[in-house]
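Here's the structure, in structure tokens; my notes come after.
Every protein chain except one is present and positioned as in the full complex.
Showing chain A:
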Amino acid sequence: MTDLNPTVPPHPADSPPLLEIAGLSVDFRLGSSVVHAVRGVDLRVSAGQTVAVVGESGSGKTATALSVLRLNPEPPCVYAGGEIRFDGRDLLALSDKELGRLRGRDISMVFQDPMTSLDPLQRVGPQVAEVLRHHQGLHRARAREQTLAALEEVGIPEPERRYRQYPHELSGGLRQRVMIAMALVGRPRVLIADEPTTALDVTVQRQILDLLVDLQRRHAMAVVLITHDLGVVAETADHVVVMNQGRVVESGSVLDVFDRPVDDYTRRLLAATPRLEPA
């Protein structure tokens, strides 16, 4: 019990949070009806730490994740309360212009379906390079050079050839790698990954998870991983936040939450998770 596995969190939970969500409430207002999608959520993540947000559909986990960069569509979304602090600033209080400067540079996102974030009519290389040209004002040649390095870093074979291809010419796994390259090319300090492997086959998922963990360690990023898959959580997260119906019902280190779940919903979620080796 007390003898914890030595490979668990290298980063103490008491290091100051890089990103802190405090009392976040998000409503969706449609006509006269209001859906309280997120109700007073607290979450903090430090550099080099991975916090997984787990829950089923409708739990508010994606709405929470999208709130960090204010990507929920407004309207119908209304940020009804709370703060999201990054580097001493409340992201919810920033102007669109200020926030635009943070997006992709300090804080990046990876989504489940790369086709929704990649422009189907543009070659993938220039799409990644665009991030550098926009945020760092790099010239075409430099941006191209760094993009090729980024494609290589995320394990894309033949980056020169891939650079010139269109999204539909790539497999799902390669597209996801391109999206990760695009998210990381600006060297963000925080990465928010919303179900980054859900649409992928297991063997590809395995590669992408290993890649994310590796890049996270190499760059000491703070990662917020949104997922419904407790297997993915167990393999990648230091800390777990369990959400149900817009609320955080449990929060703790990955070992505590799996070994000694306190909340009834967490217990049911763990019990319902199918396993290769029946417990």
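Operating definition for what follows: a residue touches a chain if its C-beta (ideal position, glycine included) is under 8 Å from a C-beta of that chain, and two chains touch if they have at least 3 such contacts; residues count from 1.
Assume contacts and distances are computed from a predicted model.
Per its UniProt entry, the chain excluded from the display bears the name "Dipeptide/oligopeptide/nickel ABC transporter ATP-binding protein", taken from "Sarcosine oxidase subunit beta", "Dipeptide/oligopeptide/nickel ABC transporter ATP-binding protein", "Carbon-monoxide dehydrogenase medium subunit" or "NADH-quinone oxidoreductase subunit J". Across A:42, A:119, A:160 or A:210, the single residue that touches the chain missing here is A:210. Considering A:155, A:246 or A:261, the position touching the chain not shown turns out to be A:155 (whole complex). Interface residues of chain A facing the missing partner chain: 5, 7-8, 56-57, 153-157, 168-174, 177, 201-207, 209-211, 213-215, 217, 228-236, 254-255, 258, 268-276, 278.
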